[in-house]
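Excluded from the complex is one protein chain; the other protein chains are retained at their positions.
Now for chain A:
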Amino acid sequence: MLTMTNVKKVFRTDLVETHALRDFNLQVNEGEFVAVTGPSGSGKTTFLNIAGMLETFNGGSYVLDGQDVSHLNDNQRSKLRNEKIGFIFQSYNLIPDLNLFDNVDVPLRYRGFDAKERKQRIEESLETVGLANRMKHLPSQLSGGQQQRVAIARALAGKPRFLLADEPTGNLDSAMAQSVMELLQSINQSGTTIVMVTHDPQLAQQAARNIYVKDGQVSEVHDVLKMHVANA
(Lines give C-alpha, C1' and ligand atoms only; values in the text may rest on other atoms or scores of the structure.)
Protein backbone atom coordinates (compact mmCIF):
# COMPACT_ATOMS: atom_id res chain seq x y z
CA MET A 1 0.00 0.00 0.00
CA LEU A 2 2.65 2.51 1.07
CA THR A 3 6.36 1.80 0.69
CA MET A 4 9.04 4.33 1.56
CA THR A 5 12.62 3.38 0.86
CA ASN A 6 15.50 5.53 2.04
CA VAL A 7 13.39 8.66 1.83
CA LYS A 8 15.31 11.84 2.64
CA LYS A 9 13.98 15.27 3.41
CA VAL A 10 16.15 18.28 4.01
CA PHE A 11 14.85 21.69 4.98
CA ARG A 12 17.24 24.44 4.03
CA THR A 13 17.07 27.91 5.41
CA ASP A 14 19.69 30.62 5.13
CA LEU A 15 21.29 29.55 8.36
CA VAL A 16 20.70 25.86 8.83
CA GLU A 17 20.06 22.65 7.05
CA THR A 18 17.65 20.34 8.86
CA HIS A 19 17.62 16.70 7.94
CA ALA A 20 14.03 16.02 8.86
CA LEU A 21 14.04 12.50 7.39
CA ARG A 22 17.17 10.46 6.77
CA ASP A 23 16.89 7.10 5.06
CA PHE A 24 13.33 6.68 6.17
CA ASN A 25 12.09 3.17 5.50
CA LEU A 26 8.56 2.01 6.06
CA GLN A 27 6.01 -0.29 4.57
CA VAL A 28 2.34 -0.01 5.43
CA ASN A 29 0.03 -2.71 4.19
CA GLU A 30 -3.55 -2.46 3.02
CA GLY A 31 -5.97 -2.28 5.93
CA GLU A 32 -3.43 -1.55 8.62
CA PHE A 33 -3.88 0.91 11.48
CA VAL A 34 -0.44 2.34 12.22
CA ALA A 35 0.29 4.68 15.08
CA VAL A 36 3.40 6.81 14.79
CA THR A 37 5.03 8.14 17.92
CA GLY A 38 8.30 9.86 18.60
CA PRO A 39 9.79 12.95 20.18
CA SER A 40 8.97 16.41 19.03
CA GLY A 41 10.94 17.41 15.96
CA SER A 42 11.75 13.82 15.08
CA GLY A 43 10.11 14.06 11.68
CA LYS A 44 6.63 12.60 12.17
CA THR A 45 4.75 15.41 10.48
CA THR A 46 7.34 15.51 7.73
CA PHE A 47 6.78 11.82 7.10
CA LEU A 48 3.02 12.29 7.04
CA ASN A 49 3.27 15.25 4.68
CA ILE A 50 5.40 13.29 2.27
CA ALA A 51 3.09 10.30 2.57
CA GLY A 52 0.18 12.61 1.72
CA MET A 53 2.17 14.33 -1.05
CA LEU A 54 1.85 17.70 0.64
CA GLU A 55 5.60 17.98 0.46
CA THR A 56 8.19 16.66 -1.92
CA PHE A 57 11.29 14.80 -0.78
CA ASN A 58 14.96 14.93 -1.67
CA GLY A 59 15.93 11.31 -2.11
CA GLY A 60 14.80 7.71 -1.92
CA SER A 61 11.59 6.36 -3.31
CA TYR A 62 7.97 6.38 -2.33
CA VAL A 63 5.50 4.02 -3.87
CA LEU A 64 1.83 4.58 -3.08
CA ASP A 65 -0.66 1.96 -4.12
CA GLY A 66 1.81 0.57 -6.64
CA GLN A 67 2.60 3.99 -8.12
CA ASP A 68 5.95 5.72 -7.79
CA VAL A 69 4.96 9.25 -6.84
CA SER A 70 8.35 10.93 -6.81
CA HIS A 71 8.08 12.23 -10.34
CA LEU A 72 4.48 13.36 -10.37
CA ASN A 73 3.79 17.00 -11.08
CA ASP A 74 1.74 19.28 -8.88
CA ASN A 75 -1.57 18.58 -10.64
CA GLN A 76 -1.05 14.83 -10.56
CA ARG A 77 -0.21 14.95 -6.87
CA SER A 78 -3.32 17.03 -6.19
CA LYS A 79 -5.47 14.53 -8.01
CA LEU A 80 -3.96 11.53 -6.26
CA ARG A 81 -4.28 13.27 -2.90
CA ASN A 82 -7.90 14.00 -3.65
CA GLU A 83 -8.74 10.47 -4.69
CA LYS A 84 -6.71 8.27 -2.39
CA ILE A 85 -5.96 10.21 0.74
CA GLY A 86 -8.02 11.65 3.54
CA PHE A 87 -6.39 14.07 5.94
CA ILE A 88 -7.18 14.68 9.56
CA PHE A 89 -5.32 17.51 11.25
CA GLN A 90 -4.65 18.34 14.86
CA SER A 91 -6.37 21.71 14.59
CA TYR A 92 -9.32 20.27 12.60
CA ASN A 93 -8.73 22.73 9.77
CA LEU A 94 -12.34 23.22 8.89
CA ILE A 95 -12.98 26.25 6.71
CA PRO A 96 -14.56 28.77 9.07
CA ASP A 97 -16.68 30.54 6.41
CA LEU A 98 -18.38 27.33 5.31
CA ASN A 99 -21.06 25.37 7.11
CA LEU A 100 -20.54 21.66 7.82
CA PHE A 101 -22.20 20.57 4.61
CA ASP A 102 -20.02 22.84 2.47
CA ASN A 103 -16.91 21.85 4.42
CA VAL A 104 -17.41 18.17 3.71
CA ASP A 105 -18.25 19.15 0.15
CA VAL A 106 -14.84 20.73 -0.53
CA PRO A 107 -12.85 17.62 -1.58
CA LEU A 108 -15.87 16.17 -3.37
CA ARG A 109 -16.11 19.18 -5.65
CA TYR A 110 -12.44 18.89 -6.54
CA ARG A 111 -13.17 15.27 -7.32
CA GLY A 112 -15.78 16.34 -9.85
CA PHE A 113 -18.76 14.44 -8.48
CA ASP A 114 -22.18 15.67 -9.50
CA ALA A 115 -24.47 17.42 -7.02
CA LYS A 116 -26.57 14.37 -6.26
CA GLU A 117 -23.60 12.14 -5.55
CA ARG A 118 -21.99 14.80 -3.40
CA LYS A 119 -25.11 15.35 -1.37
CA GLN A 120 -25.48 11.66 -0.74
CA ARG A 121 -21.87 11.26 0.31
CA ILE A 122 -21.93 14.32 2.54
CA GLU A 123 -25.05 13.15 4.34
CA GLU A 124 -23.70 9.66 4.66
CA SER A 125 -20.38 10.69 6.12
CA LEU A 126 -21.87 13.25 8.47
CA GLU A 127 -24.22 10.47 9.55
CA THR A 128 -21.23 8.25 10.24
CA VAL A 129 -19.73 10.79 12.63
CA GLY A 130 -23.11 11.52 14.19
CA LEU A 131 -23.50 15.12 13.04
CA ALA A 132 -26.03 14.79 10.23
CA ASN A 133 -28.45 17.03 12.12
CA ARG A 134 -26.05 20.00 12.16
CA MET A 135 -25.24 20.32 8.50
CA LYS A 136 -26.10 24.01 8.30
CA HIS A 137 -24.05 24.94 11.34
CA LEU A 138 -20.77 26.76 11.12
CA PRO A 139 -17.61 25.17 12.59
CA SER A 140 -17.47 27.88 15.25
CA GLN A 141 -20.78 26.63 16.62
CA LEU A 142 -19.32 23.21 17.44
CA SER A 143 -17.11 21.86 20.21
CA GLY A 144 -13.56 20.74 19.40
CA GLY A 145 -14.53 17.10 19.41
CA GLN A 146 -17.42 17.78 17.09
CA GLN A 147 -15.24 19.77 14.76
CA GLN A 148 -12.77 16.93 14.57
CA ARG A 149 -15.64 14.60 13.72
CA VAL A 150 -16.60 16.88 10.86
CA ALA A 151 -12.99 16.83 9.70
CA ILE A 152 -13.13 13.05 9.78
CA ALA A 153 -16.37 13.10 7.82
CA ARG A 154 -14.69 15.35 5.27
CA ALA A 155 -11.75 12.96 5.03
CA LEU A 156 -14.10 10.00 4.66
CA ALA A 157 -16.56 11.42 2.16
CA GLY A 158 -14.28 10.76 -0.80
CA LYS A 159 -13.95 7.13 0.36
CA PRO A 160 -10.14 7.27 0.40
CA ARG A 161 -8.04 4.15 0.64
CA PHE A 162 -5.79 5.89 3.03
CA LEU A 163 -6.38 8.10 6.05
CA LEU A 164 -3.52 10.23 7.39
CA ALA A 165 -3.98 11.81 10.78
CA ASP A 166 -1.53 14.17 12.48
CA GLU A 167 -2.29 14.19 16.19
CA PRO A 168 -6.03 14.10 15.58
CA THR A 169 -6.71 14.07 19.31
CA GLY A 170 -4.03 16.59 20.27
CA ASN A 171 -6.52 19.34 21.01
CA LEU A 172 -9.11 17.16 22.71
CA ASP A 173 -9.64 16.02 26.29
CA SER A 174 -9.18 12.34 26.96
CA ALA A 175 -12.85 11.37 26.78
CA MET A 176 -13.26 13.12 23.42
CA ALA A 177 -9.94 11.72 22.28
CA GLN A 178 -11.12 8.23 23.10
CA SER A 179 -14.33 8.64 21.15
CA VAL A 180 -12.45 9.95 18.11
CA MET A 181 -10.10 6.99 18.43
CA GLU A 182 -13.03 4.62 18.45
CA LEU A 183 -14.42 6.29 15.37
CA LEU A 184 -11.09 5.85 13.60
CA GLN A 185 -11.00 2.23 14.61
CA SER A 186 -14.39 1.52 13.19
CA ILE A 187 -13.34 3.26 9.97
CA ASN A 188 -10.25 1.06 9.89
CA GLN A 189 -12.38 -2.00 10.43
CA SER A 190 -14.36 -1.16 7.34
CA GLY A 191 -11.17 -1.35 5.29
CA THR A 192 -9.49 2.04 5.29
CA THR A 193 -5.76 2.06 5.94
CA ILE A 194 -4.89 4.56 8.67
CA VAL A 195 -1.61 6.15 9.68
CA MET A 196 -1.93 8.27 12.78
CA VAL A 197 0.71 10.38 14.49
CA THR A 198 0.10 10.75 18.20
CA HIS A 199 1.85 11.78 21.35
CA ASP A 200 -0.49 9.73 23.49
CA PRO A 201 0.95 6.28 24.20
CA GLN A 202 -2.45 5.14 25.49
CA LEU A 203 -4.02 5.82 22.14
CA ALA A 204 -1.06 4.45 20.24
CA GLN A 205 -1.50 1.21 22.13
CA GLN A 206 -4.92 0.81 20.60
CA ALA A 207 -3.53 0.76 17.08
CA ALA A 208 -2.66 -2.59 15.57
CA ARG A 209 0.87 -1.49 14.82
CA ASN A 210 3.15 1.11 16.35
CA ILE A 211 6.21 2.71 14.84
CA TYR A 212 8.63 4.96 16.62
CA VAL A 213 10.39 7.77 14.76
CA LYS A 214 13.58 9.27 16.06
CA ASP A 215 15.96 11.68 14.33
CA GLY A 216 14.20 11.25 11.03
CA GLN A 217 14.35 7.50 10.97
CA VAL A 218 12.08 4.64 11.92
CA SER A 219 13.96 3.31 14.88
CA GLU A 220 11.63 0.74 16.24
CA VAL A 221 8.56 -1.04 15.03
CA HIS A 222 6.25 -2.34 17.72
CA ASP A 223 3.84 -4.85 16.52
CA VAL A 224 1.28 -4.40 19.24
CA LEU A 225 -0.77 -7.42 18.38
CA LYS A 226 2.29 -9.63 18.43
CA MET A 227 3.41 -8.08 21.71
CA HIS A 228 0.01 -8.73 23.19
CA VAL A 229 0.22 -12.28 21.96
CA ALA A 230 3.74 -12.64 23.31
CA ASN A 231 2.74 -11.21 26.69
CA ALA A 232 -0.25 -13.43 26.96
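Following the convention adopted for this analysis, a contact is a pair of C-beta atoms (placed from the backbone, for glycine too) under 8 Å apart; a residue touches a chain by one contact, two chains touch by 3 or more; residues count from 1.
FYI, contacts and distances are computed from a predicted model.
Q: Pick, from "Acetolactate synthase small subunit", "GTPase", "Lactate utilization protein B" or "ABC transporter permease", the protein name that UniProt gives for the chain of this complex that is not shown.
A: Matching "Acetolactate synthase small subunit", "GTPase", "Lactate utilization protein B" or "ABC transporter permease" to the record, the invisible chain is "ABC transporter permease".
Q: Of the listed residues A:25, A:91 or A:219, which contacts the missing chain in the full complex?
A: From the options A:25, A:91 or A:219, the contact with the absent chain belongs to A:91.
Q: In the complete complex, the non-displayed chain touches which residues of chain A?
A: 45, 48-49, 52, 54-55, 74-75, 78-79, 81-83, 87, 89-91, 93, 95-99, 102, 105-107, 109-112, 154, 158, 166
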